[in-house]
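Got a structure for you, written out below as structure tokens; questions coming shortly.
Heads up, one of the protein chains got dropped from this complex, but the rest are sitting where they should.
Entry: subunit A
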């Protein structure tokens, strides 16, 4: 790997934890044995099945410094984590119960992909952060919403960003959203069954070749969108008829699955990988789904789509205790992602209350006027 060679750190890491790996006897099938050594990715998943039940959940000391620790088992605590790689934490009980409260949603429409999320990071009953960012940009045309454990999501998004950048440097073109989703899914697969929880929707725009042609072709796509056709075709503009097919095939040099246009894929650490046009993830997702199912159509304008997304997040934050605070809205189009400024939903709540009061007042006035007219006539 380029970075590893640059830093010349690879050998040190390899040595220190292969011994550890042998100690716990974990011998798993890792898809990327080389690059994962940076982050100690050997699978902790069922290492504990090898241990005797008496020592379940207790930290195993590293073999090199075994003189002091060898006989005794260290009590489960975080007091001596320094000589242990991060992934051994699987055998240590979690310091506090993690909770996965959030509302994130994403949907496709004629203008691209819209992603929205709340900003509350909760930890059981505590709001750990009222202003966290749950939609993380991965590259200029790909954004991922995160749900699950915040730390896991942030880490894996960065890893995905790194891998995608490497792919781009090696192959001269960006990996499609589907490819990115598959990559993420396969990277998370070894951790299935562990406490790792990442549920992300990757929202992206797959373009044509990564060269100067992009801009003027992008402009052509926008014209197409105005006329309300289906998913636009990126390349040969002459073939207008192709725009009508739902599965927009492109006449790229790369055959088979090349696709350009918006793309939305849900990836979960349990292995689920679904491509679709509308997803909502998190504890507030049922509430959001009901709003979205009514309001989302292909032909929405950007304004309307943003309104629907905001409304859905607002309703979910109203009902779900683990979602709240502000809402972030991101829009991904052929030109990349743009972010709407963060909006506090508390204001929305008061605005709605005032609107409702005004409406009730109007109705009352109307009724009074009607009565007045009737009495006058009589």
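Everything that follows uses one rule, which is that a residue touches a chain if its C-beta (ideal position, glycine included) is under 8 Å from a C-beta of that chain, and two chains touch if they have at least 3 such contacts; residues count from 1.
The rule is short, and it goes like this: contacts and distances are computed from a predicted model.
Missing chain, UniProt protein name: "Proteasome subunit beta", from among "1-aminocyclopropane-1-carboxylate synthase 7", "Proteasome subunit beta", "Geranylgeranyl transferase type-2 subunit alpha" or "Tubulin epsilon chain isoform X2".
Per the touch definition above, the residue from A:187, A:268, A:291 or A:345 contacting the chain not shown is A:268. Contact with the undisplayed chain is limited, among A:107, A:205 or A:279, to A:279. Hidden from this view is one chain, which touches subunit A at 28-29, 45-46, 49, 185, 189, 192-193, 266, 268, 270-274, 276, 279, 285-286, 289.
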